[in-house]
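Heads up, one of the protein chains got dropped from this complex, but the rest are sitting where they should.
The chains carry the letters A and B, assigned in the order they are written, with residues numbered from 1 in each.
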Amino acid sequence: MKNFTLPSEELMGSGHLGCQGCGGALAMRYALKAAGDNTIVVIPACCWTIIAGPFPYTSLKVPVLHTAFETAAVAASGVRAALDIQGNTETTVLAWAGDGGTFDIGLQSLSGAAERNENIIYICYDNEAYMNTGIQRSGATPYLAWTTTTPEKTPKAEPKKDIMAIMIAHRIPYAATATIAHPDDFIRKVQKAKSIYGTKFLHVLAPCPPGWKAPSEWAVKLSRLAVQTRVFPLYEVEDGERYILNEPKEDRALPVSEYLKLQGRFSHLTEKDIQAIQDLIDKRWQRLMRQVRESS
Amino acid sequence: MTPTLTGTKKVVTGNHAVSYGAMLARVQVISAYPITPQTQIVELLSEMCANGTLRAKFIKVESEHSAMAALIGAASAGARAFTATSAHGLALMHEMLHWAAGARLPIVMADVNRAMGPPWSVWTDQNDSLSQRDVGWMQVYCESNQEVLDTVIQAYKVAEKVLMPAMLVLDAFVLSHTAEQIEIPNQTLVDQYLPPYQPVYKLDVNDPRSFGALAPPDVYMELRYKMHQAMEEALTEWAKADEEYYELFGRRYGLIEPYRADDADLILVTSGTVTSTAREVIDELRAEGRRVGLLKIRVLRPFPAQLVREALADAQKVAVIDRNISFGMGGIFAQEIKSALYNTHDRPPIFGFVAGLGGRDITPKVIQEIIEYTESHDEPEDLIWVGVKR
Partner (left out) sequence: MKKPIVFTSEREMPPMAVSLADMGHNRTGSWRYLRPVYREKIAPCKNACPVGNDIPRILSLVSEGRYEDAWRLFRETSPLPGVCGRVCYHPCESFCNRKNFDEALSIASLERFVADACFDLEDRIPERPKRSEKIAIVGSGPAGLTCAYFLAKDGYAVTVFEAASQPGGMLRLGIPPYRLPREVLDREIELIARWGVEFRTNTKIGQDISIEKLWEQHDAVFIATGAHRGRALNIPGEELAIQGLEFLKAVNVGKTIALGKQVLIIGGGNTAMDCARTALRLGAQPVVVYRRTRDEMPAIAEEIEEAEHEGVQFEFLAAPVALRRLNGKLEVQCIRMQLGEPDASGRRRPVPIPGSDFIMRADAVLKAVGEEPELSFLSEHVETSEGIVIERAHGILERAGIFIGGDAQTGPSTVAQAMRSGKETAQAIKSFLRGERKPKPKKLEEALRVNFSYFVHQPRVPMPHMPVAERITNFSETKRAISSERARAEAQRCFSCGVCNSCDNCWVFCPDAAITRIDGTYEVNYDFCKGCGVCAEECPRNVISLVEEEL
């Protein structure tokens, strides 16, 4: 009795350099299963620079272009253009960037690509900090989280940037969230993205056990909890207007504390802090619900 | 061999000469961002793409940094890639210039030499391109609109041979916006000269490989050694490419061009459009019987040190005109030449002149003053500011 229907093709090889329980590695595994072997991956500076393996090796069975930190979307645009002009419109070009490379330094080039509606899939695997360089805050780091640049005494004072809203505002044909705890949903979304022309954006929550100070075996569980607590709802937006909610479907969510308490990066939180986070999440959820309602 | 297929004559600006060069080179992916005085290059290219004269993808990016990144993607996927920029645009590209070179991508770019701000300036000097001297790009300084066009085509020939990117440089306005009659070479001949780009390694789903992965210390240095080897090889390849071009099109430029320098006591060294002015001054002085000559530096990277040594071997004095300044040191061409000659015997004294920054005219009179100053001084000076109101 299968719980999931994952394509069996394995395009991410073993021996890669992801940490134990790396959510980003698992995300790549799913993404490539969905995208298939007719795919070229563009990777800017991020943990995946390392995970993919050093010269002269590669852990992926598809072509990989390593590129500068802020250039994932545009380097992918270049690859796309080159393929197109050579008459190859079939190959999928997949930009694969971290949250730093997406929310922060790469936002400009991503915005450019989205505005031009480049025919690429852009996947941001979001581990909520600059992990490659040792857990520094990024625009994706959640409110009140610890990082090495937001120490416990002054945890991150700002809420996480709403990258989905930014991408949706570009009115790209497809934007969606996904997690490693929902492989079927993830794969369906990549495949859907593949079938659409234009810029497709996937925001994937990819827990980082060392960076989140959580045991490696909880990588998937944390993703699942993020959804169940509405910290990270799974939804899709077509053409910047049609909102579709995938998960969680339950009328009542788990309290956010269920998610926070498993992670060392939140261990300094007080009851009041947790309530503040809960309020933030409730508000965002209500907005999402409104958007889903209004667009249906 | 005399050309059998003739080109067409056309009056075009330096900028448009770049565009025609790119068109004839059949570039496949263009990505650029507007900046004065480069903008006309890509405007014409956009039009060519639009009307089908050029079958290329033009990615209208949101910055020069992205322009170069896009070309890195495109070239990695096997396309012939082109861009043009200037000053701040070039500076913004800096990181990606390293990337293109390190990735061994034969991208060609035109840089319209423009002074860097602040204060804002749109006029010419070489500080923008020279700031990128060490990124691993070939740099070719052009003197005329014809040379500009021809250099675009030659640059691809060499770049694709040695797998290093190339930047051709033309002066703002003096060249970029000045119209001259040039020959637009015949496309069939250009195609014969420059066949399609066929990289050994490219992003290819049938031969999946990664490009640009982390290189540990035990391999990094070898890769850098190979880049330098490629640059060395490029010296020969430029000469060959130039010769082959001459055979097909009847024009050649050399890596350097000595002008009436054979028996010269004083050799003036120039680059870019100053060279044309200097030619006239030399002709006048020669008419007066003075033993002065000229050396044009066309290819700055790879630096043709041996050729420069030979060209300057018999000179009594050398005067270098730099339209650039390395603050705290002096003109950059002068430094290059000095270091090329340092290990030779009987090297001539070298006078370094900095002139024409931010588009100030380098008139025949200025050049004459430079020659006279050199002639009248025995002790060489590293940095002589020309025309500064003090």
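One rule holds in what follows: a contact is a pair of C-beta atoms (placed from the backbone, for glycine too) under 8 Å apart; a residue touches a chain by one contact, two chains touch by 3 or more.
These numbers come from a predicted model, not from an experiment.
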Hidden partner interface residues of chain B, rising order: 102-104, 163, 201, 209-213, 215, 219, 222-223, 225-226, 230
Chain A, residues in touch with the chain not shown (by the definition above): 1-4, 6, 8, 10, 12-23, 25-26, 29, 53, 55-59, 61, 64, 180, 183, 209, 215-221, 224
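Just so we're on the same page, only the chains that are shown with their structure count from here on.
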Between chain B and chain A, distance of the C-alpha-averaged centres to the nearest whole Å: 43
Residue numbers on chain B that touch chain A, as the complex places them: 28-29, 31, 55-57, 59-63, 65-66, 69-79, 81, 95-96, 99, 203-205, 207-216, 219, 223
Complex contact set, residues of chain A against chain B: 37-40, 42, 49-50, 52-58, 60-68, 70-71, 74-86, 91, 108-109, 111-112, 115-116
